[in-house]
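Structure provided below as structure tokens; questions to follow.
Of the protein chains in this complex, one is absent; all others appear in place.
Take a look at subunit A:
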Amino acid sequence: MFDQLLECLNEQGAGVRAYDACARMARARVSEEPDNAAAYLLLAYVAQRFVESYDDQPLSVEAASEEFQQFTDIVKMLDKAEADASADARIAALNVVAAKLNTAPKTGD
């Protein structure tokens, strides 16, 4: 489900422009899929954070790979919780992701 965002990133090269498109797609899904609004909003936040950190800034391939891996991990965690279909699992995953994002602020934010 959420891995469509990963496909979007991959197809567009996982640069700033791709994350910007990904953030827009995630925000659109917030209203299109109200049952997953919180997850999509978090993913939009992650993608937008990348844009704000690296737009106009040098981005090494290594750093881009690390960022992509982090995004992939988050998507997989949310996908797994969604597949579980339990409300508790989904809320727990959302909280884990939110806490992870809060404790790892990007430089340049």
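FYI, a residue touches a chain if its C-beta (ideal position, glycine included) is under 8 Å from a C-beta of that chain, and two chains touch if they have at least 3 such contacts; residues count from 1.
Everything below uses one rule, namely that contacts and distances are computed from a predicted model.
Undergrad: Mind telling me which option in "Glutamate/aspartate import permease protein GltK", "Naphthalene 1,2-dioxygenase system ferredoxin subunit", "Orotate phosphoribosyltransferase" or "tRNA-splicing ligase RtcB" is what UniProt lists for the chain we can't see?
TA: "Orotate phosphoribosyltransferase"
Undergrad: If the hidden chain were put back, which of A:A64, A:L78 or A:V97 would touch it?
TA: Only one of A:A64, A:L78 or A:V97 touches the chain omitted from view, namely A:A64.
Undergrad: Touching residues of subunit A against the unshown chain: what are they?
TA: Residues of subunit A in contact with the hidden chain: 12-18, 55-56, 58-62, 64.
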